[in-house]
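Before we start, here is the structure in question, set down as structure tokens.
Yeah, one chain of the complex is gone here, protein chain that is, but the others are all in their spots.
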Amino acid sequence: MAIVTLQNVTYKYPLTEAPVLQNVNLQINEGEFVAVIGPNGAGKSTLCYTLAGFVPHFFKGELTGTVEVAGVETHQSSLNEWVLNVGLAFQNPFNQISGAKYTVFEEIAFGLENIGVPREEMKPRVEKALALTGISDLADRSPYSLSGGQQQRVALTSILVMEPKVLVLDEPTSQMDPIGTREVFGVIRTMAERGMTVVLAEHKVEWIAAFADRVVALKDGQVLLDGKPGEVLTSPLLEEAGFGISRYTSTARKARELGLWKKDQLPITLEEAVEGFSLTSSPSPKERGE
Amino acid sequence: MKINIENLRFTYPTGLEALRGISLTIASGEQVAIVGQNGAGKTTLVKHLNGLLQPTQGSVHIGDWDTRQHPVSKLAARVGYVFQNPDEQLFSRNVGMEVAFGPKNLGYPAEKVDALVKDALALTELSDKTETNPYDLSSTWRKMVALASIISMDTDIVILDEPTTGQDAVNVRRIAHVIAALRERGKTVITITHDIDFCAENFERVIAMSQGQILLDGPANEVLGQEAVLATTYVDPPQLTRLGLRLGLKETVRNQAEFLTAIRK
Partner (left out) sequence: MHERLSFYVHRDSPLHRLNPLTKLTMVFAFILLSFGSPWYWTPHILIVLVILPLSFVGRVQREYLLTAARLIFPAAGFLFLMQSLFQPIGQTIWFRWWVLEVTHEAVAFAFVNAARIIVMVSSFTLLLLTTHPSELMSDLTRRGLPSQFAYVIISTLQIIPQMQAKAQTIIAAQRSRGLDTQSSFVKRVGALVPLVGPLVFGSLVEVEERAIAIEARGFTSSHAKTSLCEIPDSRFDQILRGALIVSVILAFVSRLWLS
């Protein structure tokens, strides 16, 4: 069942000339994990803000077409109601910390306080969220004393504790080191496995290949490709349009030209590359017979 | 210009010992990538190269200068340092003025400043944006402005702190192109990076740091193939190196050309 529906969505920020999203059509089913890829300026962040209600409620500007999440249409709703359905986390973990709280536990309870959750319910909900993202041990620390990866997990937990129906993540690991990236993707994987609907804008193709049910490629505010990771991430259109693709894919494509890649399907993960290239590097049965 | 670091130790005022005995020589014109987890001491190390930090013990020489005897504003003529976040340095009304700021500070005559600015803008593909306000540019282009504003200082040594963070594939290629151009000009380039594939494809020498010490230092192929040692500082080998290791290729490979050559054997 579709939980997110975008129909002919076009959007222009107040002070810019050209629309940032153009005629975007997108349907996301409940429990689906959709990755959004695209060069900088392709509209990934704007798409995230649109799904999360900040376009148009926060940024104003002109939005045409319809955006519907969980049966509610964006123009008929307020941002306050919208954020209860859609949670948003973005790049810079530091700017996502409220600054109003002195411990991680309080920080995560901040959203629950704002929407008036009774105190008795608050504690168990925060504890559950902390356990889910694996940061229970950070509960008493100051959010400002944490590493980037830890802060980003706090930001994710602060959103998850509000139990949104859809989770929207705008390049949550772009400012992380490899450990931070791994930590944050650990949380994202947990959410995906629990059947949460996740929309993730991300550059790191190797991680997308490992998680996503579906990949949407944006280019100049339009949907260029939309399909299974194995199809989208290996499409020759991507490289031409300036998308980052995995070295496994680009190398296998080159190898195919040289006759060194024998399979039809190009690889997107290390495992697929190992499998495909072992056909090349170990001598085939026929060659052995000669 | 040669960089010579001898038994460098550095302790922050908080008592944190960030560098614990670093000895290192970088020859003129070398391209070096420094990798390792956050907190390994990478930034602390490079901040010693232009005098932003002074050794607690040991010494740092840039050519014939001991960094303790020259202020940062003078060392800036020898060592250019591009900070990670362009927004922490851009302030001018337009790109041209921003890029001219460094060479002007170094006291170069007007004609030389103009020539340096023009060259830096051309190299970073910003020539058509000279009159634009940096803050009207996308973050991708602001990164290029920050890069240009250091290149225009024409220093023998250029330090890049995380040049590819938050950049898309197109801009990563642009930055790689700039590094290649600097190599041709005989500049020394030292880059801190988490982007290990970028490191593999653009640098000949790799230094892996961990807990204030040098863990590995050598030709890229030697260092990047040491999966187990790199794992201790939370660095994964590049994608193609990992693929090569899994396929049991004899030599360590780090880019497409090397991989394709090796697999044919």
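Letters A and B mark the chains in the order given here, with residues in each chain numbered from 1 onward.
Throughout what follows, contacts are C-beta pairs under 8 Å (C-beta built on N, C-alpha and C of every residue); 3 or more make two chains touch, one makes a residue touch a chain.
Just so you know, these numbers come straight off a predicted model, no measurement behind them.
Engineer: Could you tell me which of B:52, B:115 or B:181 touches the chain that is not displayed?
Structural biologist: Only one listed residue reaches the unshown chain, and that is B:52.
Engineer: Just to verify: which one of B:95, B:150, B:179 or B:214 makes contact with the chain not shown?
Structural biologist: The single option touching the absent chain is B:150.
Engineer: With respect to the chain omitted from the figure, which of A:83, A:104 or A:245 is a touching residue?
Structural biologist: Of the candidates A:83, A:104 or A:245, A:83 is in touch with the missing chain.
Engineer: Tell me which of A:115, A:237 or A:258 is the one touching the absent chain.
Structural biologist: A:115
Engineer: For review purposes, identify every residue of chain A that touches the missing chain, sorted by number.
Structural biologist: 52, 54, 58, 79-80, 83-84, 87-90, 92, 94-102, 105-106, 109-119, 122-123, 126, 141-142, 144-145, 155, 158-159, 162
Engineer: By the contact definition given up top, give the residues of chain B that touch the hidden chain.
Structural biologist: Contacting residues on chain B, toward the hidden partner: 14, 47, 50, 52, 71-73, 76-77, 79-81, 83, 85, 87-92, 101-102, 105-106, 135, 149-150, 153.
Just so it is clear, only the chains that are shown with their structure count from here on.
Engineer: Just curious, how far off is chain B from chain A if you go by their C-alpha centres, in Å?
Structural biologist: That gives a centre separation of 30 Å.
Engineer: Can you list the residues on chain A that touch chain B in the complex?
Structural biologist: Of all residues in chain A, those touching chain B are 39-41, 91, 147-148, 171, 174-175, 177-180, 182, 203, 206, 242-248, 250-251, 254-255, 258, 260, 270, 273-274, 277-278, 280-281.
Engineer: Taking the touch rule as given, give the residues of chain B at its contact with chain A in the complex, in rising order.
Structural biologist: Result: residues 37-39, 138-140, 165-172, 194, 196-197, 234-236, 238-240, 242-243, 246-249, 256, 259-260, 263-264 of chain B touch chain A.
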